[in-house]
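One protein chain omitted, others in place.
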Amino acid sequence: MKIAARSRIKSPWLFHLNTGSCAGCDIEIVATLTPRYDVERLGCILVGSPRHADVLLVTGPVTRQMLPRFIRVYEQVPEPKVVVAVGVCAISGSPFVGSQMIEGPPDKIVPVDVYVAGCPPRPEAIVNGIVTALKKKFG
Amino acid sequence: MTEKFDEVKEVKVDYTRLRVPLGPVHPALKEPISLTVTVRREEILDVVIRLGHVHRGIEALAETRNLIQTLYLVERICGICSHSHTTGFVQALEEIGEIELSDRSLHLRSLIFELERMQSHLFLIGIMAYEIGFDTLFMFTWYEREKILDLFEEITGNRIHHSMNTLGGVRWDLSPSFVEKVNCSLNKIEKSAKYIQEVFQDKTVEKRLCGVGVLDYDEARELCVVGPTARGSGVKVDIRKAYPYAAYSELKDDFSVVLRNTADAQARTQVRILELFESINLIRAILEKLPDGPIYKESVIKLMKKIPEGEATSLVEAPRGELLYFVRTNGKEGLWRLNVRTPTIPNVLGLKPMLIGSEIADIPVTVASIDPCMACANRITVVDQDKRETIVTDLKNLRNRGKKQ
Amino acid sequence: MNTVIILLITFPLVFLLSLLFEGIDRKVHARMQKRIGPPIIQPFYDFVKLFNKERIIPMTASSRIFTTVPIIAAAASILGASIPVASLIAGSNVGGDLIIILYLLTISPIMVMIGGSSSGNPYGAVGFSRKMTMLIAYEVPMLICILSVSVNYTSLAYYDIVLTQVKIGSLLALARPSMAAAAAAFVLCMPAYTETVPFDMSEAKTEIVHGSLVEYGGPYLGLVKLAKSASNFALSFLAVSLFFYTPALLERYFSPELGGAMLLCLVTTLIFMVFTMTVPRTIFARLKIGQAFKFYWLVPLTLSIISVALSILGL
Partner (left out) sequence: MKLGNMLRDALRALLHKPVTVRYLTRAGEMVSVPERYRGKIVYDKEACIGCLLCIRTCPSGVITTTEEKKVSFNISRCVFCAQCAEICPTDAIRLGSDFEIVTSEKEDLIVQ
């Protein structure tokens, strides 16, 4: 099933979920679509429904309000799926560690494949993270 | 094969009256906000706004950290106007500690402020284009925005969280070669701002924006909306003019307050586009006047020790409007209380009158036109909601959690 | 039996061509936005990937309708596209006339619409009502302009009309004012047929989260997307061969029965598609449903009625 694996690497559709981030990481994810970075050259498109997605980009430390939604969105993404945690919030919850409102970090709740550190990471790093995650999972 | 889908199940699919949950996860809203919209065909009958999905308990966290740590924490209230938040915070501290700042650092603060305003406005203009399905314009504006982010990266070392402010000054200086670069980029940005202004007068764009999300002058006054949302409704509010801070008292002749009277999404977008030009003028003036001098006082640790117990409020004009900081220090390098009132809170209140009576297709445009970035708004609104919830349900649970951490 | 064999050959051909055309469309779109864009074979990757994904049928959906609908949609669209292509290859009328082709192409949006509303998602329901409105808006002018063609040439057989152009040695769209109006109306209806910006409100991502497609995932989504790109291709091909059959112009040097004619026709289709679908999609914003409806009843409908009137007058 070489073709299947290859097409998975070549066509990752992204779904972006903000679980309580400061918007810094979110705008950098949107920035990866723009001409300078253009993730579409790698076959990525940002889809609006988790049902269409292959890659779940998680930002933010998972607030209590977003926890049930996060789980639901994760379940809605059809297998095989890849989860990329973008930003330090999504890796460890920092700098909001210690708050009562934080349920995360995301890897406490769902398996995370790749972490992209940075606050926020540069768009290039996000692109790199997606590619690394795909290679790891299907390559 | 089957799938949990609890929330949608409770929605009654009924073709005359349909409840459409919008968000918290929705492609048009980059950040979580939940609007439950009742519609009849395409017309909106009622809107219930629910916030709090990004509530991270920052105000409470701030009480457990020292001043300098809180500075970076408030910066992360939001990624889009991080500089406004740190400015609001350090200004309050500087007032309590009676710290005098050099002219140069004040000017640099204003410089970053204006760059950030341009960045934020371009961001929103791009999002507006995206909401109306005009991807090309979105791509073009965000490409221009990259130029400002590049400047940020070169001056401060990060594209989004600049960390420019510190107690008693700013952290990074501007060498003459940077001044040159900023000027050079400004010329390019001015050109593209003109282009964007033209495109937004295009017929198809106007069709989607004119008369959408009207919030008339009286309603705007009543709801206390701020920033471009208010200015789009003809309300003249601008903290930079009314209560000048940083270097704005010296720069007050270099910019004017942009007002529009049509009070619709188009007016708000126009205000933002025109403010781009005002910001460009301001930055040019700042670069021209930039006085010499040191950019910061002494080590933050020493300054932190000097700040006595006291309280202060400070106001800044963030890209989205008035941002208020109330700070009460405990004299021991920490805080008793931090309170932030962010511009999105009053602006979100304006959504309801804007939305009722319009069409589904207008929701994203209207929501985007007040530029709601929920990251900051969520903290405050949830307070009451949260108290209600905790009292009824799990106070014990909450206490346990508190103990664990 | 001959026709069946030809159809069997054209079926995969159309499948490949429509995905290829979609790839080119996406590439050109990206380039116009100063980006590099996806590789041209991207749609193939997408299709293969979607077919290897998990099949999820939402609990709220009525599963039988939900799953069969995409298959019918894709089959109808490809068949609709195959008929004109096969006719040109065979050099005769393969399976029916214009009305049947249009009918087949209409099946796919209707099927997607039904599938979306069967998913039980409120966005699907909004998508349904929007699609319904649009269907009424563009279907009428489309049919009237086909009527105008048939009045003119007293035939509804596809290949006869194509051949007429060879006979008169000119493009149909240029032959008479009535046909020019019909061609314009047809071209204006195309973006709505395939739901591209500025008429994609029934699948608007930022407004109603892909509308009818919101609950589709995996293979079903792949089929729906395939149906879409097939009807995209079919419409461009139909428009080109009906109104702008370029081999007719070169008929003196070039026998239209040659495979070359086919190739020429495809190249024109491609250029035509870029200008009628890709460019508008790049430079326009999405309209609101009311505005789009008004537009269709104002411009294409008037054009098509003028066209009928002119053809009755013999112009």
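Before moving on, here are some points about what is shown:
Letters A, B and C mark the chains in the order given here, with residues in each chain numbered from 1 onward.
Here is the rule we go by: contacts are C-beta pairs under 8 Å (C-beta built on N, C-alpha and C of every residue); 3 or more make two chains touch, one makes a residue touch a chain.
The structure presented is a predicted model; accordingly, all values stated were derived computationally and were not measured.
In the full assembly, the chain not pictured is in contact with A, B, C, by the touch criterion defined above. Within the full complex, the residue among B:I68, B:V179, B:C224 or B:L290 touching the omitted chain is B:I68. Here the missing chain is touched by one residue of B:S110, B:N158 or B:T329, and it is B:N158. Only one residue in the set A:D26, A:D54 or A:D113 touches the chain that does not appear here, and it is A:D113.
The missing chain, though absent from the display, is touched by one residue of B:R171, B:K207, B:K241 or B:R328; that residue is B:R171. Against the chain not shown here, chain C presents residues 28, 30-37, 279, 282-284. Residues of chain B that touch the chain left out of the display are 65-66, 68-73, 75-76, 136-137, 140, 143, 150, 153-158, 161, 163, 166, 171-172, 195, 198-199, 201-204, 299-301.
Mapped onto chain A, the interface with the missing chain covers residues 35-38, 41-42, 88, 91-92, 94-95, 97, 113-119, 121-122, 124-125, 127-129, 131-133, 136.
Operating definition for what follows: only the chains that are shown with their structure count from here on.
Arrangement of the chains shown, judged by which pairs touch: all-to-all, with no pair of chains left without contact. A straight line joining the Cα centres of chain A and chain B is 24 Å long. The distance from the centre of chain A to the centre of chain C, with each centre set as the mean of the Cα atoms, comes to 35 Å. Shared interface positions of chain B, i.e. residues touching 2 or more other chains, are given as 3-5, 26-27, 139, 143. Residues of chain C in contact with at least two other chains: 33-35, 55-56, 205-206, 209.
Only residues 32-35, 55-60, 120-123, 125-126, 129, 197-198, 200-201, 204-209, 282-291 of chain C touch chain B when the two sit together in their complex. Contact residues on chain B toward chain A in their complex (touch as defined above): 3-7, 24-27, 30-32, 52-58, 60-61, 64, 72-73, 76-80, 82, 123, 138-139, 142-143, 146, 158-161, 373-375, 382, 398, 401-402, 405.
Listing the residues of chain A that touch chain B in their complex gives 16-18, 20-28, 30-31, 33-36, 46-50, 60-61, 63-66, 69, 72-73, 75-76, 95-96, 98-102, 119-120, 122.
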